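Dumping the structure here so I can ask a few things about it.
Removed: one protein chain of the complex. Kept in place: all other protein chains.
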């Protein structure tokens, strides 16, 4: 079972953990990406995310399908937030469950690594004196 | 900051996630060990955990100290439940935060792997027709 | 033919808008569209990467564009 979701509202990592809980599961791994208050020593006010949503959902679904197949997961959830996200709040939550923990760790790490490479979502860091699209330039 | 805890009550992975949330953190990884309904094809009714508590807390603290130092974590939480734990409920929760996700994944996996080797907690699987101390025999 | 190209993230800043129309002869490829856009907007060459999506899938430079395609510029993604 997979649950792929993009929203402008706050994420709920607890709900994601509950979604992947399963009687046959022995291990649940949850990754939560929160907004950092600084980058390379510079104070970040907040982040702004935008997305090519139709394609982002499709790419997130591919990640969940691939991970579920490869690590025999019971469930995987990928939720991503868009719009303005304040410091400390959750920008992305990935949760998955498997019979044993090793698979859940590997699958969760694969999912966030791949999301950052393939899913068309863009993050802008907003500083006191300007803003920068993250990773846009070498 | 570390938060080491053993209890007979239900665990709360949400509270653990909140505890490790930190303005400087970009990645939070949470491992939740839940009770599986079967082992080697045999139906498990529930688990029972017991512990040499004084030493267990000491060994859990060592794990958190080591992980915090080695992966420059902001925070790590290790909570373990004792007594009767029903199917699907949380037996252990380990959460940690770091500036970048790779460190949080490695630290969390190190912590649960090491906990299972060194912390004096014992798990009994209770079946319809008997019970077994896990890992006691080769 | 005319192709509407939709932009996100920094690509939006570079073209100073949400979409741009480019004129191509028929059976032109994504590679040719990329070349045309880079000439018109030199700032694209400063990006770490610039991928194209057609109908919500990544495509390579040899993909032949069709006027009905939904063409989207994908500058370096940075979700998570």
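As written, the chain order gives the labels A, B and C, with residue 1 at the start of each chain.
The rule is short, and it goes like this: a contact is a pair of C-beta atoms (placed from the backbone, for glycine too) under 8 Å apart; a residue touches a chain by one contact, two chains touch by 3 or more.
Fair warning: this is a prediction, and the values are worked out from it, not measured in the lab.
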Absent chain's touching partners (shown only) are B
Of B:16, B:29, B:92 or B:108, the residue that touches the missing chain is B:92
It is residues of chain B that touch the chain not shown, namely 33, 49-52, 54-56, 58, 80, 91-92, 112, 115-124, 133-138
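Rule of thumb we're sticking to: only the chains that are shown with their structure count from here on.
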Taking the mean of all protein C-alpha atoms as the centre, the chain whose own C-alpha mean lies closest is A
Dist(centroid_CA(chain A), centroid_CA(chain C)) in Å evaluates to 26
Residues in chain A with touches to at least two other chains are numbered 33, 112
Note: chain C residues in touch with at least two other chains are none
